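Apart from one protein chain that is not included, each protein chain of the complex appears where it belongs.
Right after this comes chain A.
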């Protein structure tokens, strides 16, 4: 179900913890599985739980707790807009509304072309650059509507990292 590389990485994570503490490796194992598969389908979580020898419900608990895990397929670019206090005071709600308008989707949805998924998330620890959003592994700070437009345009051009 997972690639050889993902299995090796999970085994490495597992080895970091004592024999009776398999659950400690769960966060990392789920992250690796998600990177490998794109999102965490129930079968993928079941498989990860099986690899670690724990009950599937423990994987579901962890995966539903953290917003970084995707339980549904996501677009190529996952846009996570911070909606916590600092960003909100600096106009994150307008950034979000602008993104919805530009992408033609609501928060939580994916564009029909499968390119973008839009999320509102809690604080990502970049209050200094509020309002901010995360796309893939990268933070974009001090957002304005214009800057959002240019980022979207660059992402549409095919870039993954469009600083």
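In this text, contacts are C-beta pairs under 8 Å (C-beta built on N, C-alpha and C of every residue); 3 or more make two chains touch, one makes a residue touch a chain; residues count from 1.
In this text, contacts and distances are computed from a predicted model.
K.L.:
So which of "NADH-quinone oxidoreductase", "Antiholin-like protein LrgB", "Cytochrome c oxidase subunit 1" or "Branched-chain amino acid transport system permease protein" is the UniProt name of the chain that got left out?
P.N.:
Going by its UniProt entry, the chain not pictured is "NADH-quinone oxidoreductase".
K.L.:
From the list A:11, A:57 or A:85, pick the residue that touches the absent chain.
P.N.:
A:57
K.L.:
Write down which of A:8, A:42 or A:72 is the residue touching the left-out chain.
P.N.:
Checking the options A:8, A:42 or A:72, the one contacting the hidden chain is A:42.
K.L.:
I need the residue numbers on chain A that touch the omitted chain, in ascending order.
P.N.:
42, 55-58, 60-61, 64-66
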